[in-house]
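Presented below is the structure to which this report refers.
Every protein chain but one is kept in place in this view of the complex.
Chains here go by letter, A and B, matching the order in which they are written, and residues are numbered from 1 within each.
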Amino acid sequence: MLKYIIRRLLHMIPVILIISIVIFGIVKMAPGDPVGTNLDPKATAEQRAAERARLGLDKPLPVQYWNWLTRSVKGDFGDSYIYKKPVSDVVPNFIWNTFLLNVVDFILAFLISIPIGIICAVKQYSKTDNFWTVFSIIGISMPSFFFGLLLIYIFSVKLNAFPINGMVTPGKNATGWAHIKDVMHHIFLPALVLVIGSMASLVRYTRTSMLEVINQDYIRTARSKGLSEKVVIYKHAFRNALIPIMTIIGFWIPGLFSGAVILETTFVWPGIGNVMMDAISARDYNLIMALNMFFALLTLLGNLLADIGYALVDPRIKVE
Amino acid sequence: MGNLLEVQDLRTYFYTDDGVVKAVDGVNFSVEAGKTIGIVGESGCGKSITAMSILRLIPDPPGKIVSGKIMFNGEDLTKVSDEKIRHIRGNDISMIFQEPMTSLNPVFTVGFQIMEALMLHQNLDESEARKKAIEMLKLVGIPRAEKIVDEYPHQLSGGMRQRVMIAMAVSCQPKLLIADEPTTALDVTIQAQILELMNDLKNKLNTSIMLITHDLGVVAEMSDHVVVMYSGKIVEDAPVDELFKNPRHPYTIGLMNSIPSLIEEGKRLESISGSVPNPLYLPKGCYFHPRCKFATDECRKGQPSLREIAPGHKVSCFRAEEVTK
Partner (left out) sequence: MTEKNIKNKTENKAPNKSNGLDSKEIKEEEQVILTPWKLVLRKFKKNKVAVAGMIIFSIMVFLALFAPILTPYDPYTMDFSQVNQPPSKAHLMGTDELGRDYLTRILYGGRVSMQVGLFAVIIEIIIGALVGGLAGYYGGWVDNLLMRIVEIFMAFPFLPIAITISAVIGPEVAPEKRMYIMMFIIGLLSWGGLARMIRGQILSLREQEFIQAAKALGIRDSRIIWKHLIPNTLGYIIVSATLGMAGAIMSEAGLSFLGLGVTPPVPTWGNLVQNARDIYVLKNRVWLWLPPGVAIFFAVMSINLFGDGLRDAIDPKSK
């Protein structure tokens, strides 16, 4: 298994390199002079040239790319224009905020969806199943930003039950338990949007997976041995249905650090997705490149974890 | 020896969107203790459904045991509680299936799957069950049982998997073993080994066997008594020698004539013309009459029932006395 992981990681390197070239290329295609943004508009030509040299922008593109790449690997992504600090200082805080939101989604979504999915499969076409089918269709068809706006309108604006946006009440500076309550108050609506979206696909996925398993011959064998229906469904069937679900879990884990840009923007949640939007708006190229690389890396790790998860639960898979 | 199992007028129907499928439509037969009964017929004649009805393994919906009795140990299996039938499954009556490749759970070890029945029905703890499981694997002729017990089904061949299925089924020493086409998916040489194993176990453990198959050769070799099914009904019921010497139903005769024999040279293989009727559109009168050489008006109008034409030999045909090979 370890050999497999190492092989996959090595395999990822050329992919990451190509992605980095593409990202670098895209960002460099942006019109406008990045030097001008940092300086006083009244700067002289020499000052501009000096700044350009300082930022390494006078060198040919491949060299610039190489410099950026080698520095990035060491953790130096340059300075963020917005925050006037190194990117590596700025980003971690926001990642934690995103992680918090995603973890709430992850835990709730799985805890609720899997039992429901199992029941829907066992009682196929019953009223319960039909209800959740409708729920799933609505859930995956509803744009997250629109749903978020609706919830804000109903619960924040009209009912005043939850704050409109943000993670903490501005100016509150609470600590300890009061702070936690404040955050929980703020996290409720965005988490609700995320959880419902996740449930829509997870319930469906679990149901499909269980249905495929329930009709297999070995389930009939289990029943013919005299095992109770509970054991047949929750042990024999579910253990097999778990296999594809593990791939989802595997994929999701790196995703915990990746913020949904649209959702965080809608709720002004101070996470990594929101920062991405800010960086784009402000043309903060260092931040933009670093964040894109980060998200791409998370996707690749997700693929790897999904495959590992699969191999862990399915004894038929041999990883070499 | 008395009757271990008596099936009385069993009817199992399937209610589908396209109509009612009468998979088993009035079936009567009995199984004697310590004997092997063969149930023969083509695909779709209802033999598997009959077997599954005994253990109440019919998926409901869309299937249902509509009427009839299955008497075992003085109780009607169609009416006992769910708990009771689960107690009987794998314990008093066991079943093995046709596809060894898919009948074992791929994520549990072979040993675990055998141990489950033992721990459930015989209240053994894990280590005792494991010992017994290894014993069972040896009993069914699996070499290196101590290693195999921890392996997964996909690591074994088809023949080995079927042996594991048999081990699982006989582990609690059932009185009746139902084998639904146990060798159809296996190579001919393996087939012979498995059948021999089953016979062996029958003698050792005094288990009755209900062998379901479409292969007359297997039937001739293994059974003491034979029941021939067609379109959900029994058409002939006789001791094995009598059946092969003196078949009296046109369908049985047709089946036997369609087997190439190494002994009779030069005779053309006869096939039964037509095909098995669509269970949704069964013919009026005797279900077999459209394909029957001997059919008369009487056959087209009414349905015959099983009647005894010789001791122990029952046939469901209006013209049984005149029908010959």
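Note that a contact is a pair of C-beta atoms (placed from the backbone, for glycine too) under 8 Å apart; a residue touches a chain by one contact, two chains touch by 3 or more.
No experiment lies behind these values; they were computed from the predicted model shown.
In the complete complex, the residue from A:V104, A:M246, A:I288 or A:V313 that touches the missing chain is A:I288.
Annotation for chain A: contacts to the undisplayed chain at residues 15, 18-19, 22-23, 26-27, 29-32, 137-138, 140-146, 149-150, 152-153, 157, 164, 258, 260-262, 265-266, 276-277, 280-281, 283, 288, 291-292, 295-296, 298-300, 303.
Note that in this section only the chains that are shown with their structure count from here on.
With centres taken as mean Cα positions, chain B sits 55 Å from chain A.
Interface of chain B with chain A (complex): residues 55, 57, 86-91, 94-95, 97, 99, 102-108, 116-117, 120-121, 152, 154, 165, 168. Residue ranges on chain A touching chain B, taken from their complex, read 216-218, 220-228, 236, 239-240, 243, 313-316.
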